[in-house]
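Apart from one protein chain that is not included, each protein chain of the complex appears where it belongs.
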Amino acid sequence: MLLSNLPALQVVIPLVSAPVCLLLRNPRHAWACALIISWLVLAMALLLLQQVYTLGTISYAIGAWATPWGIEYRIDMAGALMILIIATVGAVTMPYAWRNIQHELHRKHTGVYYTCYLLCLTGLLGIVVTGDAFNLFVFLEISSLSSYVLISLGPSRRALTAAYQYLVMGTIGATFILIGIGLLYMMTGTLNMQDISQRLPEVADTRTIRVAFAFVTVGVSIKLALFPLHIWLPNAYTYAPSVVSAFMAATATKVGVYVLLRFFFTLFGLQFSFNAMHVGEILMLLAVAAILIASLVAIFQDNVKRMLAYSSVAQIGYIILGISLATTAGVSAGMLHLFNHAMIKGALFMAMGCIFLRLGSVEIHNMHGLARQMPWTMAAFVAGGLSLIGVPLTAGFISKWYLVNAALTDGYWPLAVLILVSSLLALIYIWRVVEAAYFHLPGADMHKVREAPASMLIPTWLLIGVNLYVGLDAGLITNIAQQGAASLLGQALQ
Amino acid sequence: MTELLGHYNYWIVIILMMTGFYIVIARPNLVKKVIGLFIFQTSVFILFISMAKIEGGTAPIIEEGLSVYSNPLPHVLILTAIVVSLATTALGLALVVRIQEAYGTSNEDDIHVQDEED
Amino acid sequence: MMQPLLDVLSWICLLGGAIFLLIGAIGVLRFPDFYTRLHAVSVCDTLGAGLVLVGLIFQGGLSLVTVKLLLIFYFMIFTGPTAVHALAQAALQSKLKPLVDDHEPR
Partner (left out) sequence: MEHLIDIVLLGLLMITGFAIVRMKSLLAVAMLTSIYSLLSASLFVVLDAVDVALTEAAIGAGISTILMLATVALTRDEEKAPRHTPLLPLAVVTVTGAALIYGTLDMPHYGDPAAPVHQHAASAYLHDTPGEIGVPNVVTSVLASYRGYDTLGEVTVIFTAGAGVLALLGYRTRRRNIQGPGIRKLVVLRVIAKLFFPLILLFALYVLFHGDYGPGGGFQAGVIFATGFILYALAFGLGNAQRVIHHPLLRIMAAVGVLIYAAVGIEGILLGGKFLEYGVLADDPVTGQHLGIMLIELGVGITVAAVMLIIYYGFVSRQD
């Protein structure tokens, strides 16, 4: 009975636990509640993935109302993979959060932090699972509103302005999406994504649908921080509490990419999106610009969190690059990189959290000689950094390899060169940190710095472990990504 | 001419939407930006409600003797969206209050100057 | 027999209410300072909206609508003056001087 209701429970259980968390006055209880729920969500995500793997796409009618009238939950392979990413990152960051939150947040905020975190988790899961265009908007707002709060809780006052900037841009994006959904509804008379895609061909050649497409694309691009709409991201990730940066960098923008995939392939269809609207060319240009410019900017950052944030913009460029090819190989490479980058960035931001806990700063010039004091943390950073660069035997290499292959198959050899060049840029900015930490003489106060606590190190290494495992044996995850891409494009070709 | 009469409602609504949008992106005052967002969103609501209207229809509350009702679905969507807009406004204004306390100003340009000095 | 009479009565009330509302609006625009403008506003609240409501009651007849309209009327006659009173007090406390005629009476 519960198993057949898994799609609904996947979202409802974190939703219900959020108000419960608010009621728990003791921060430790709130943390325990959030921890248990996070791991439960991960268990459910694995079960769900297994169900989708064996049974194929799952459809669940909420309230038992038939599809165009009620709201449908629809999970295919791509969705199941996204849920797994969100659940993994959530489950891993929660044990890490306890020390980090104690250190970076005022005590009176800790209880509310866990509530907002659970709400954010709910929102992100809800976006992925839903098959209804308007329901997507509602859960998008749940995740956005809670992430504005999470970011604003950061230790410096600039967290407030970063959150405000994100709120303004995020709301503009959400309103654009709402306008797009409204125009789509106006022309098709339905909100169910499958239903819209069936009714769309009749009206696809109207100016209204074209405008709807444009608005949805721009709105989602703000949410996923596509260059040049990324300006909210560096500040938000720099000034948020470290665990929030890790969680958001690994999930929020990724879910944005997923929404874009849903709209392009499931809703509008490959034919309309790429052949009629030529969105592929535009996305490819923006992705190339994102990769080059953001990587270059990252090199000149002294604050490592900000550097990683710019690197995120570049990595989103890679993912979008894969999607812009609009082939099964390209999209599956994009999805593979989506998974890998979530793991890499999560681990790197968590390593920064460890450093901030002990050092009180994440500026490169304060990190001289840090590797001797915090060997495990810096080793995690190096392992993650290598993966970010795309060195063989790491996860980053696998996804870049598939990306290059996909580009070459379509005859875009300059893209392969671009990926190589940008990997060199990544090498430079990662090297700056490594150089400071390993090859500079330690500063005067450095001997006081101790290694980070195990409760923070183990989660960091868990994500690094996933990275290294994928680097050695990418069979399963590649298979899932390919199936996901095939299911997305398969729907689009129908 | 019918083209013009058929869409005048939407055109005015678009002007309203752009008024709000303009306030958000052009004005440096943080309170006014939130107000701009509010205007922008409210105008989008009017767009949705306009599309629900049927000529000669009545409110979608079923009664004896009536047969033409306006479309209830956009009304439901907008009820949700109004609540979302309130949530955004409340959070945005709460952030402005905190920014005012932390920076002593709620003008974007002044905040940038202070951030540069840090 | 009754219906035309009621219609005429309700139209008279509605039009009268509209005229008073117009007068109130002109007053708000034309009066020289805050306190005098408040006088103009109160015309809208009492006679203007009141007459419109009475006109609507004639249209509604003996039904639930009339009860609701009477309730609205009840709210209006309480809240209107209170709001004006609060406004005037607020203005006075923020040291807004009323405009007075300083000329000696001739």
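Things to note:
Per-chain numbering from 1; labels A, B and C assigned in written order.
Heads up, the rule we're going with is that a contact is a pair of C-beta atoms (placed from the backbone, for glycine too) under 8 Å apart; a residue touches a chain by one contact, two chains touch by 3 or more.
All of these numbers come straight from a predicted model, not from anything done at the bench.
For the chain excluded from display, the touched partners among the shown chains of the whole complex are A, B, C. Per the touch definition above, the residue from A:G189, A:P228, A:G360 or A:P414 contacting the chain not shown is A:G189.
One chain is missing from the display, and on chain A it is touched by residues 1-2, 5, 8-9, 12, 15-16, 18-20, 22-23, 60-65, 68-71, 108-109, 112-113, 115-116, 119, 122, 126, 134-135, 138-139, 141-142, 145-146, 148-149, 152-153, 179, 183, 185-191, 199, 203, 206-212, 214-215.
Where chain B meets the chain that is not shown, the touching residues are 2-3, 5-23, 25-32, 34-35, 38-39, 42-43, 45-46, 49-55, 57-63, 68-80, 82-91, 93-98, 100-101, 105-107, 109-110. The set of chain C residues touching the chain not shown comprises 75, 78-79, 82, 85-86, 89-90, 93.
Here is the rule we go by: only the chains that are shown with their structure count from here on.
Centroids built from CA atoms put chain C at 31 Å from chain B. For this pair, chain A with chain C, the centres built from the Cα atoms lie 58 Å apart.
For chain B, the set of residues touching two or more other chains is empty. Multi-chain contact residues of chain A (touching two or more other chains): none found. Residue ranges of chain B in contact with chain A, taken from their complex: 17, 21, 24-25, 30, 33-34, 37, 40-41, 44, 47-48, 51, 73-74, 77, 80-81, 84, 87-88, 91-92, 95-96, 98-99, 102-103, 111, 115, 118.
Against chain B, the residues of chain A that register as touching in their complex are 134, 137-138, 141, 145, 148-149, 152, 157-158, 160-161, 163-164, 167-168, 171-172, 174-175, 178-179, 182, 185-186, 191.
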